[in-house]
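Let me give you the structure first, and then I'll get to my questions.
Removed from the display is one protein chain of the complex; every other protein chain stays in position.
Which chain is which? They are A, B and C, in the order written, and residues in each are numbered from 1.
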Amino acid sequence: MAPIVRITREPLDQTAMDALETAIMHPGAGGLVTFEGIVRDHARGKRVRWLEYEAYPEMAEREMRVIVAEIATRWQTDAIAMVHRVGRLAVGERAVVVRVACAHRAEAFEACRYGIDTLKATVPIWKKEIYEDGEEWVEG
Amino acid sequence: MAPIVRITREPLDQTAMDALETAIMHPGAGGLVTFEGIVRDHARGKRVRWLEYEAYPEMAEREMRVIVAEIATRWQTDAIAMVHRVGRLAVGERAVVVRVACAHRAEAFEACRYGIDTLKATVPIWKKEIYEDGEEWVEG
Amino acid sequence: MRVTVRYFAALRELAGRPSEALDMPVGATAGAVRMALASRHPAMAGPLSACAVAVNQAYSDLERTLEDGDELAFLPPLGGG
Partner (left out) sequence: MRVTVRYFAALRELAGRPSEALDMPVGATAGAVRMALASRHPAMAGPLSACAVAVNQAYSDLERTLEDGDELAFLPPLGGG
């Protein structure tokens, strides 16, 4: 069972989520923590119509693998899935998913939090918010 | 949309998980953190055949509502699901799920962690591990 | 007065039943019920001393004065999650 790292244009729907879980779960995993980043309807006080995510795909997957390797070392688990969507995303859709399974819950929480925090800081992905009256590339 | 609090004998399968997510998600939620506690195949150095969970159901749901109310106050969200299974559980099955959606990820992580930590400390539920050569009510 | 004691987990197995009713003097405390149970079921004495106390489905303590019809439970160390 290898970690899953992926930049994808496909929707992260329930079927995709179930496949991620099946792929990383194993009989020694007692705690599974999942972060799902969802497109919100408001940002910076404006109503968001949709988002466009863009990645530097080769480098993004490379940086994601760096994060996964760090998690494997610090929290002793390979049961990690890290997937980021690109393209046009509607309000309510999943933009990013980080799932980590560990023997115990404390490590799973820490590893998942480290995963999403580091992804935001180092993985080359950009987000454009499209409002009723304009659009903007936004940080964070 | 009200928080979900439930002690159940029904399996927490993907269909049940999807229903929980649908029930708590709303357009202002940007971060969804989920903890899933899964029955492991080993505990205390022994091979586990199955688990039996037992609850004091009325008090368990009451204590879960106390936790949910505390989360609502501290992290300003009602988008919470907390479900614990009872009865006989096989290795690999979900015993407990805590899902919290917030506007931002930091609160969702903190609230979910608080939820499962407090559930373990205060909600009257007991676990019996059934091994190859015996069985034991275990703490934690 | 009459109170109901509900048993869970190891205590339920020791009691061989999910609950029982006890007649107690008016003004009895939860601690007095615990003593009554320990003498009625000697095998419970040790486990009971490690239990938390719930009265009417909420955490309470041994000093709690009971009323007729109260529901008590002695909660062994928890194992949920």
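Throughout what follows, a contact is a pair of C-beta atoms (placed from the backbone, for glycine too) under 8 Å apart; a residue touches a chain by one contact, two chains touch by 3 or more.
Everything quoted here is computed from the prediction, not taken from an experiment.
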Exercise. Missing chain touches which shown chains?
Worked result: A
Exercise. Per the definition of touch given earlier, which of A:48, A:68, A:101 or A:116 contacts the omitted chain?
Worked result: A:116
For this session: May I ask which residue of A:48, A:80 or A:96 touches the chain that does not appear here?
Result: A:96
Exercise. Taking the full complex into account, what residues of subunit A touch the chain not shown?
Worked result: 37, 53-56, 58-60, 62, 84, 95-96, 116, 119-128, 137-140
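Everything below uses one rule, namely that only the chains that are shown with their structure count from here on.
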Problem set entry | Chain centre separation (subunit A, subunit C; CA means) in Å | 48
For this session: Check each residue of subunit B and list the ones that touch at least two other chains.
Result: 37, 116
Problem set entry | Per-residue overlap in subunit C, given as positions that touch at least 2 other chains | 81
